[in-house]
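With one protein chain held back, the other chains of the complex are shown just where they sit.
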């Protein structure tokens, strides 16, 4: 599956590597038949719901269960990569475009120190 | 913000690059004060909800609005990177560990061709 | 649609009344064709995501936008009633059974003053 001596890291691993590994993972299990785009989007939303659980009723960030949160974040990312692969979307290109758009929507001069949504700025 | 001649791509851009860019983006706007971990998790879940919208009532994958989906996926990723940064979680390391766990939970011999959840396999 | 002189209230209106009104609403628009159970569940999750928005970055409950929250809660309920109607589920019966189950899972003696999930109690 992956070379046993490697480990992923934000500093070195690209989405393309994850995407290829997941493609193999799914192909080995013959799971492509289940992976309609709609189901993959639902999967992501279900995982995003699970991500909320470790934060429920929490009042002290230092007491958060970081291991649980890491796992749920990983699930969200796995769904995102599977969905992007299915629809042939380049995630990092999409992120790039969206940050550019956010920079337009939230110019520093207007948005500084304010948590107001762009259409109300 | 970013060098104008570069563009992100899944093949080349790492999460670390996005994370640094978002850190600058947030710092310039003095937004760290709003970014409690709980709020960032809620933000991700809200964006995951928005991601569902382009799929609602759809019956034909070819008719999906890929531009809208790209944008919502980007929003999900941006929230994920912000949350991971806040809690000092390495996303790719988390993904690596989770795919390993999934490989254990869904061995090819049992999971092949079946969409059954691991605890029912 | 509804008699103009009536208004709904939690004290007087039953889910059955809402369910009948929505059935007429959907029939008049010939929307049953779109209302697959999966889509109605996605619709509910999308509305739950929208419900999070008025809470984002909020630190003062008195400053919450109650009108926006009311509207999003209504959307969630409308989806819930449509989904329950589609699958012939009695919502109040389901709520009754779930509160009974919660009373078993969270006996006062163990759960009092604790926000711990039942499987960790």
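Chains: A, B and C, in written order; residue numbering restarts at 1 for each.
The rule is short, and it goes like this: a contact is a pair of C-beta atoms (placed from the backbone, for glycine too) under 8 Å apart; a residue touches a chain by one contact, two chains touch by 3 or more.
On a predicted model such as this, the values are computed, not experimentally measured, just so you know.
Novice: Which residue, A:18, A:42, A:77 or A:99, contacts the hidden chain when the whole complex is considered?
Specialist: Per the contact definition at the top, the residue touching the missing chain is A:42.
Novice: Provide the residue numbers of chain B that touch the chain removed from this figure.
Specialist: 38, 41-42, 45-46, 49, 56-57, 115
Novice: At which residues does chain A meet the chain that is not included here?
Specialist: The missing chain touches chain A at positions 34, 39, 42-43, 45-50, 52-53, 55-57.
Novice: Please give every residue of chain C in contact with the chain that is not shown.
Specialist: Answer for chain C: residues 1-2, 7-16, 18-19, 21-22, 25, 28-31, 33-34, 36-38, 41-42, 44-45, 47-49, 51-52, 55, 58, 61, 64, 66, 69-71, 73-78, 80, 83-84, 87, 89-99, 101-103, 106, 108, 111-113, 115 touch the chain left out.
Following the convention adopted for this analysis, only the chains that are shown with their structure count from here on.
Novice: I'd like to verify one number: the distance from the centre of chain B to the centre of chain C, where each centre is the average of its C-alpha atoms, in whole angstrom.
Specialist: 27
Novice: How many Å are there between the centre of chain A and the centre of chain B, using C-alpha atoms for each centre?
Specialist: Distance between chain centres: 1 Å.
Novice: Residue numbers in chain A touching 2 or more other chains?
Specialist: Counting only residues that touch two or more other chains, chain A contributes 38, 41-42, 45, 49, 115.
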